[in-house]
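Every protein chain except one is present and positioned as in the full complex.
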Amino acid sequence: MKAKTVSESKTTVTEVVLPNDANTLGNILGGRVMHLMDITGAIAAFRHCRQQVVTASVDSLHFLHPIRIGQLIILESFVTRAFQTSMEVQVEIFSEDPLTGERQKTSRAYLTFVAVDESGRPKEVPPLKTRTKEERGRYREALRRRRLRLQEVVKKPS
Amino acid sequence: MKAKTVSESKTTVTEVVLPNDANTLGNILGGRVMHLMDITGAIAAFRHCRQQVVTASVDSLHFLHPIRIGQLIILESFVTRAFQTSMEVQVEIFSEDPLTGERQKTSRAYLTFVAVDESGRPKEVPPLKTRTKEERGRYREALRRRRLRLQEVVKKPS
Amino acid sequence: MKAKTVSESKTTVTEVVLPNDANTLGNILGGRVMHLMDITGAIAAFRHCRQQVVTASVDSLHFLHPIRIGQLIILESFVTRAFQTSMEVQVEIFSEDPLTGERQKTSRAYLTFVAVDESGRPKEVPPLKTRTKEERGRYREALRRRRLRLQEVVKKPS
Amino acid sequence: MKAKTVSESKTTVTEVVLPNDANTLGNILGGRVMHLMDITGAIAAFRHCRQQVVTASVDSLHFLHPIRIGQLIILESFVTRAFQTSMEVQVEIFSEDPLTGERQKTSRAYLTFVAVDESGRPKEVPPLKTRTKEERGRYREALRRRRLRLQEVVKKPS
Amino acid sequence: MKAKTVSESKTTVTEVVLPNDANTLGNILGGRVMHLMDITGAIAAFRHCRQQVVTASVDSLHFLHPIRIGQLIILESFVTRAFQTSMEVQVEIFSEDPLTGERQKTSRAYLTFVAVDESGRPKEVPPLKTRTKEERGRYREALRRRRLRLQEVVKKPS
Partner (left out) sequence: MKAKTVSESKTTVTEVVLPNDANTLGNILGGRVMHLMDITGAIAAFRHCRQQVVTASVDSLHFLHPIRIGQLIILESFVTRAFQTSMEVQVEIFSEDPLTGERQKTSRAYLTFVAVDESGRPKEVPPLKTRTKEERGRYREALRRRRLRLQEVVKKPS
């Protein structure tokens, strides 16, 4: 399979936070952020492998700043590394202040997606071709994170 | 503040998976599961502290089995430990087969919620009173997980 | 067909009332309550018969207290009696105050669901096995309500 | 207060049934029908009294024919009688076949709405002026139904 | 094919503007109005030809008055002229003030829908039979607008 570059999977999603996305204090619900994060990540995985994908895991997440009704939420994703049938995707989440234009990073997440056929069986995905030093750094880190994830799944009692 | 028991925060959410919750293979989107998981967790935190709460972090998640359109998704949550202004909540996610009634655990998650006042400043929460051996085990584990989380936030480059 | 117990159909749905669920006074719309009531009832019927079900009728409903944005709405349902191809389900609806934890019963409803095959034809359902005095009371009452319903359908001019 | 005519409250709502409104057999969920029924009824009540309204009760409902994805659902409502602070509204629900144009009545409902001020206290509403024999028939029947409803609320154990 | 009258396609959609439909000033989003306008227009086209339809074009739109949360939005549509496989539909959009009942026209739109078969290929539609002077005026104007549209599509660089 022909290798793909990082930029081939780059995805941007932009939304205005609506009243139904927020709690009674006017801050976006964590669950709404996670929903958008998963969609943005899945599109990047999808663009890398051109096959249907399912979410296999999400690394730990920390929400650093609240995002408010009327503000913009911007999500940017790309594939950091492709394995046999899975891809790690990085999603960064920003808020943008409506009046000042100030941007704040709210969270960064690593999600793993698996390419599947119509019966849900894993399918091979193309390798990732890194081009910059930054891309190669993330590529190396992705392997380390994958090992931690595999350990966790094993340890986890059902 | 008067301590609360684990059962005072127990919350059950049950839903039928609808077409819009699913991908074109008919499996629920990971993001939809996370959305429900956050709501179910927030209600447990809310019931423990009787104050507005915000999601601070979500530990790593692994999705073990897909859930399909027309199946039930059942989420069960309770507080495992309360700290000064935050609470760890466990959410377990099950699917239920429509015709056989077979239940499968799809995922288990640990979320941290912070109690906040109207300006978003952290507020003190009641301690948790454990009663069973199982509750005490989870209470101890919650501290270990909290330490890992704090390390992570510190390490994480912005 | 093997009889099922009442507890095999017990279902709990919990939700936070969101802005879009409410009128401009901040109270949940009756239609939103009915939507959740029907879903909660259908899941109970579904769990009893393990077949697809459709709503056949809803007995008269009275809304006793408003539920407000940010409050919890909790719905609890179970089968009260099974007939040849239909089941009567009781749904109780409660509000829970966010700060005090006070619960109020908002409504109680009786819905009838019919089990159907893929062409929409009625299918037989298992009988209900009652165990407590309370369950037997509801079982007797269900027959009385059924007779009233059948009279009404006959009377009703098209 | 100046009396209003029946036609001043007449309301029509038309919708195409979408996949998320339906069960896995492709039939609209009863809860979705009830949601639309309540909205259509509330608009009629609203047009009669020109004040905020809340749903107080819904008389028993029978669903005679299923409505399928892609079909039209048409709801027609008007006030049948106004009392001191409440109004009875009739809502009729039809399906329309996409290819033949055939219309079927699916249900007819009577809902009671109460006019309220900003604190939720009941407010007086204008009387209804009937003009045709049919309107007068429904006006008389509305009183009979109201008496049944009041009996029921009294009888109902909390 | 048997000609249809204008009134056979007449469609009314009525909705209450909800918080999620509006911006932070409380005014309905233009996109929400367009969404409802397209649905209302499609139902009229659908009723004329009794076949599946797709939106081909929308003439220029001007929004004259804002509509606010809690107000009613009323859309009225009918076919103005049928061509070989397409139909021009007029949609008029009104707001209705909740307390005074005052109605304002917010916009008027002309949309073109094409009847299609299951593979998306255009299908012939019945001609329109005009009855009143007003209907004939709109029928003539529809041809003029169609010519402008065809010119535009040709001119438009891809």
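The chains carry the letters A, B, C, D and E, assigned in the order they are written, with residues numbered from 1 in each.
In this text, a residue touches a chain if its C-beta (ideal position, glycine included) is under 8 Å from a C-beta of that chain, and two chains touch if they have at least 3 such contacts.
The structure displayed is predicted, hence computed values, not measured ones.
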{"item": "Contact set of the excluded chain (shown chains only)", "value": "A, B, D, E"}
{"item": "Among E:Val17, E:Ile39 or E:Val125, residue touching the chain not depicted", "value": "E:Ile39"}
{"item": "Subunit B residues touching the omitted chain (full complex)", "value": "19-20, 22-24"}
{"item": "Hidden partner chain, residues of subunit D it touches", "value": "16, 18-20, 69-70"}
{"item": "Residues in subunit A touching the chain absent from view", "value": "11-16, 39-40, 42-43, 46-47, 50-52, 72, 98-101"}
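Basically, only the chains that are shown with their structure count from here on.
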{"item": "Listed chain pair A-B, D-E or C-E that repeats interface B-C [over half of contact pairs the same by residue number]", "value": "D-E"}
{"item": "Chain separated most widely from subunit E, comparing mean CA positions", "value": "B"}
{"item": "Rounded Å distance, subunit C centre to subunit D centre (Cα mean)", "value": "20"}
{"item": "Centroid distance [mean C-alpha coordinates] between subunit D and subunit B, Å", "value": "40"}
{"item": "Inter-centroid spacing, subunit E versus subunit D (mean Cα positions, whole Å)", "value": "27"}
{"item": "Multi-partner residues of subunit D (at least 2 other chains)", "value": "23-24, 39, 42, 52"}
{"item": "Pairwise chain contacts, counting only pairs that touch as defined", "value": "A-B, A-C, A-E, B-C, B-D, C-D, C-E, D-E"}
